[in-house]
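In what follows, a structure is listed as structure tokens, so that the remarks can point back to it.
With one protein chain removed, the remaining protein chains of the complex are shown where they sit.
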Amino acid sequence: MATDTLTALLLLSCPDKIGLVSRISHFIFERGGNILDLDEHVEADGKRFSLRVAWDMQNFSISPADLNDAFTPLAREFNAQWNISFLEKRQRIAIFVSRHDHCLQEILWRHSMGEYAVDIPLIISNHPDLKPLAEHHCIPFHVFPISADNKQQQEAEELELLRKHSIDTVILARYMQILSPQFVQEYPVNIINIHHSFLPAFIGGDPYKQAHQRGVKIIGATSHYVTEDLDTGPIIEQDVIQISHRDTVDDLKRKGRDLERLVLARALQFHTEYRVLVCGQKTIVFQ
Amino acid sequence: MATDTLTALLLLSCPDKIGLVSRISHFIFERGGNILDLDEHVEADGKRFSLRVAWDMQNFSISPADLNDAFTPLAREFNAQWNISFLEKRQRIAIFVSRHDHCLQEILWRHSMGEYAVDIPLIISNHPDLKPLAEHHCIPFHVFPISADNKQQQEAEELELLRKHSIDTVILARYMQILSPQFVQEYPVNIINIHHSFLPAFIGGDPYKQAHQRGVKIIGATSHYVTEDLDTGPIIEQDVIQISHRDTVDDLKRKGRDLERLVLARALQFHTEYRVLVCGQKTIVFQ
Amino acid sequence: MATDTLTALLLLSCPDKIGLVSRISHFIFERGGNILDLDEHVEADGKRFSLRVAWDMQNFSISPADLNDAFTPLAREFNAQWNISFLEKRQRIAIFVSRHDHCLQEILWRHSMGEYAVDIPLIISNHPDLKPLAEHHCIPFHVFPISADNKQQQEAEELELLRKHSIDTVILARYMQILSPQFVQEYPVNIINIHHSFLPAFIGGDPYKQAHQRGVKIIGATSHYVTEDLDTGPIIEQDVIQISHRDTVDDLKRKGRDLERLVLARALQFHTEYRVLVCGQKTIVFQ
Partner (left out) sequence: MATDTLTALLLLSCPDKIGLVSRISHFIFERGGNILDLDEHVEADGKRFSLRVAWDMQNFSISPADLNDAFTPLAREFNAQWNISFLEKRQRIAIFVSRHDHCLQEILWRHSMGEYAVDIPLIISNHPDLKPLAEHHCIPFHVFPISADNKQQQEAEELELLRKHSIDTVILARYMQILSPQFVQEYPVNIINIHHSFLPAFIGGDPYKQAHQRGVKIIGATSHYVTEDLDTGPIIEQDVIQISHRDTVDDLKRKGRDLERLVLARALQFHTEYRVLVCGQKTIVFQ
């Protein structure tokens, strides 16, 4: 990875005060960086400043390896939470699936089209069903059947595998097991789930059946970061589709599949392009 | 109202069995009626048949006044719930409002454009604020301030007024009072409310504030028939709009206004064209 | 294919007159058919009646083989264009592709999910690129390179292959060649194309580039039947997506891919469920 083709990406959040944009853009400018994209947001209550800025590292006077140290004094002064990444440094993604193939299919197809700048070194499942699909894409497929008895042990082995492959982000592509709090804590704000309802409506199991029983005229899907509380993590992306009384629960499942895969695909795109900043229970998605 | 320009409208629901469409269309045909529109639906579980059929009464051998009696034997044989209306017989609508004008404005404007074949003989409010708007449209405006003490008495007087004006349907156009069960029972499946959320998400008060706190990426509005349980009546129509982290609660209210008025306007259209059939907690909307 | 599990499907169009629904539903009823779905439409000018009706052949007194003959007298009396099909009799589909895989991928995936009641005995392409995808789905893949010199001859061989496989419908899944009028005439109203614009805007080549140059805020995709005139056949389905000034032509292509595959997939669904009736330059899509 040649330094001169890198794009630096700073995500930063801190208490608002005068001069933040100027100070940060000046930090970049005086070291020879050309800003490609800058988006900032101040919460309406005026207390929280958030920023995403991308710049070209060509001609930058500081090496990528030294950039964190160089920026630390400014970040300390601003009392900021922050993170610098490089767009060209590919995130490493593990996908968890069960038996439904549509979300996995969608992500692997988009990956093959070059839509995600990521590596996908492994797929993990509690069922063997989707092994052929993984093989078609030449991605190792690991089966960890889960029962009440073996869950703790299996999760430990999964985590071991993730560590071994230096996984940054876990995608739950209709993975039908609930991860333990211990597992979730290993990947804070780095596990992305797709829930097949318009959260917070229809939390929990069988949301399409719940939607059918309630007689709603629209169904939705929600992609969110996984926290220890079920279906209540920060929402990254949502979308909906119209339905009618003619639709059975099976029709909702069929229509919902199209939503689920598109919503998860977009959430993954936002995440891998470092567009998402989590603030408490909510996200800022810089677009 | 000349008989020969009437359009008859039958809404019917009964246990499914063979020959229902044939028997009903034959009933119309053999009396000289020309079917203009017919839509039917059988629940996927195969047990419930629903139908909406419209026909031209010109050349029909039975008078509008005798039509109910003529159809009764067939309806009894089918063990049906049913209702025959005439599209040209204008429903009589009362609108209840509080201080927000957008839903009232929308309905009165559409009414002025001739979109609804209804009469609106009165508007009722618990506040005097929207009197000028009512006057601009030359519709009598009645103020009934509501407090814990006088609610029962005021509702009784409102009902008296509705009866006096032969009101068929009550529209709650952002009316910020909860009607008592006694009031609701007087107009079963004939009180239409607009709730400013995508039900069943954010039931109850301040749904935009709830939505903002949860950090959803889409907000919605729901029009439903009022039952004795708050915000749980059969849903007629829903719609949504995308929001972002930039939107404050006030932005949600502003964007939501556009949703609320369009969703309520469509629900009223479906209702006045006899397109809505209520089945338990759900509706069939023939479109 | 057991007769007693068949669903008959009549599509019919004729001059409007009184009693059409009654006569047709009675034809079905008196022979023991149970109507599952009936939808009809009369053009607002009152001159053209169109109908789609599905019924259960179980207990029907006429065999599927004799049904056409039995219905012919009624159809003649009505001066109707009509067609009776059986939902369970799988249509035979050939897919034409070039180098883009997204539409082919989408159709094959939906087919694998059981969304289409069709057989896909072959895929034809002017390039070898998508052979592996076809093989993954175990569908024979035939390559016919096209040049100005060999087009007539290659099309003749393609047609020979289609006839040999008893193909009912041809899907152009981003097939980048223009079929000759001679080819089109062999499959009237049975060749479905996906055009990557919101027709009639941006007819012809490079529609995304045209859209980018014009500065539109929304792009679309259109699925239509192929006629001898380019991009002007009857439209089956359209959809759109919002774009912004940030989107390059490549972004439009990426976003457009999602539209193209969903729009083509829905058009194919409508076509294979016999929901589409062509009236001159327009379609009626019964939903």
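Chains here go by letter, A, B and C, matching the order in which they are written, and residues are numbered from 1 within each.
Following the convention adopted for this analysis, a contact is a pair of C-beta atoms (placed from the backbone, for glycine too) under 8 Å apart; a residue touches a chain by one contact, two chains touch by 3 or more.
Worth saying up front: this structure is predicted, and the values here are computed from it rather than measured.
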Touching the absent chain in the whole complex: find that residue among B:99, B:136 or B:164.
-> B:136
Selected residue (touches chain absent from view) among C:84, C:176 or C:201 = C:201
Please give every residue of chain A in contact with the chain that is not shown.
-> 18-23, 25-26, 28-30, 32-40, 42
Provide the residue numbers of chain B that touch the chain removed from this figure.
-> 102, 105, 109, 113, 115, 136, 254, 257-258, 262
Footprint left on chain C by the chain that the document does not show = 41, 44, 198-202, 213-218, 220, 234-240, 244-246, 248, 281-285, 287
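In this section, only the chains that are shown with their structure count from here on.
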For chain B paired with chain C, centre-to-centre distance based on mean C-alpha positions, whole Å | 37
How many Å are there between the centre of chain A and the centre of chain B, using C-alpha atoms for each centre?
-> 42
Residues of chain C touching 2+ other chains?
-> none
